[in-house]
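Okay, structure first, notes after.
After this line comes chain A, so read on.
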Amino acid sequence: MITKYLFFFLSVLIIFSALMVVFAKNPVHSVLYLIVTFFGIAGHYFLLNAQFLAAVHIIVYAGAIMVLFLYVIMMLNLNKEVEPHKPVWIKFAAVVSGGLLMVTLVGSLRGAEAMTKVTPENIHIGLVENLGKTLFGPFLLPFEISSVLFLAAMVGAVMLGKREIH
Partner candidate 1 sequence: MAFSTFLIYKIILVLCVFTLALVVAMYSTYAERKVAAFLQDRLGPNRAGPFGILQPLADGLKMFMKEEIIPNVSNKWLFILGPSIAMLTACMTGVVIPWGPAYQGASGTFPLQITDVNIGILYLFGVVSIGVYGIMIGGWASNNKFALLGAIRASSQMISYEVAMGLSIIALIMTTGTLSVGEIVAQQSGWHWNIFYQPLGFLIFIICAFAETNRTPFDLPECESELVGGYHTEYSSMKLGFYLFAEYINMFISSAVMACLFFGGYNFPFIHIHAPLLASIVGFLIMMAKTCFFIFFFMWIRWTVPRFRYDQLMNLGWKILIPLSILNIFITGIVMWLQHKI
Partner candidate 2 sequence: MQALTNRSKVVVKKEMSLAEKLYLPAILNGLKITFSHFFAKKATISYPEETRAFAPVYRGMHVLKRDENGAERCTACGLCAVACPAEAITMVAAERKKGEEKLYREEKYAAVYEINMLRCIFCGLCEEACPKEAIFLTDRIVPSDYERDGFIYGKDKLVDPIDKPIDVSVRETAEVAAFKKDKEYAHNQTWKDQVNTRKSGH
């Protein structure tokens, strides 16, 4: 019963703050609303008994990535009232790409009604031990490949950040 109300509360919170991310005038406020959104999502993970995922979500997204976002935005000069006027075709392209994303999302969710309610055989599937065993058992190859992806990203970041040597 409490879980249900919590679910609705968190959902409303998430949707509201996600909308505020888009509509807030001040970029810093946007970032702060985004942090609230992430907390709401972490709360959903908790409701799903996926504590590890919730904690990692908070540490990585709210605790690290958003701090970097905030860090960068704080460095920008936000006092400039004049925003560069964007050409029409950019706005048009933005609408088209946003619409495409929406179509994809709606398309993927269209079949959701047909989904039968899955009752997981193990309610503790989200706990650390089970997650670790799953990740390093059946999903070892995708897991390791994703680590290679991160390595590539890191190398790219270092390359970008390095001063060019003539």
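Criterion: contacts are C-beta pairs under 8 Å (C-beta built on N, C-alpha and C of every residue); 3 or more make two chains touch, one makes a residue touch a chain; residues count from 1.
These made the cut because all candidates are chains of the complex that A comes from, given by their letters.
If you're wondering where the values come from, they're calculated on a predicted model, not measured in any experiment.
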Complex member touching chain A, one of 1 or 2 | 1
Give every residue of chain A touching candidate 1 within the complex, in rising order.
-> 28, 32, 35, 51-52, 55-56, 58-59, 62-64, 67-68, 70-71, 74-75, 127-128
